[in-house]
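Complex shown without one protein chain; remaining protein chains in place.
Right after this comes chain A.
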């Protein structure tokens, strides 16, 4: 999915495994929260701070009560685990996310000297 417009967020993502989570956009996954509740839904967005937005969520609270939520946003601080779907190739996902960031970096700045862009 789309790479963040913020240099700071791109740098954070590039230097941590949150970049793997960002590669999960569009996947259905389960997020375990710190308070032992869980949310299962489709990943809409993960930012560099691991804030996660899910849609069409089945939410189980810490007492086991289930409810469904259309849209859910959980702060990174409160995420304990994110389940990576079995079919995801972790290394390829990370590499393709890094490639996206590098493409943005080379062309996103604008201005001149494009002929000396690092992209080969």
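Note that in this section contacts are C-beta pairs under 8 Å (C-beta built on N, C-alpha and C of every residue); 3 or more make two chains touch, one makes a residue touch a chain; residues count from 1.
The rule we apply is simple: contacts and distances are computed from a predicted model.
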Subject >> Protein name as given in UniProt for the chain not displayed, "Methylosome subunit pICln", "Pantothenate kinase 1", "Large ribosomal subunit protein bL21m" or "Neuronal PAS domain protein 3" >> reply: "Methylosome subunit pICln"
Original post:
Out of A:10, A:40 or A:100, which touches the unshown chain?
Top reply: A:10
Original post:
Touching the missing chain, which residues of chain A?
Top reply: 7-8, 10-12, 14-16, 33-35, 39, 47-49, 51, 53, 57, 59, 65, 67-78, 105-106, 109-113, 115-118
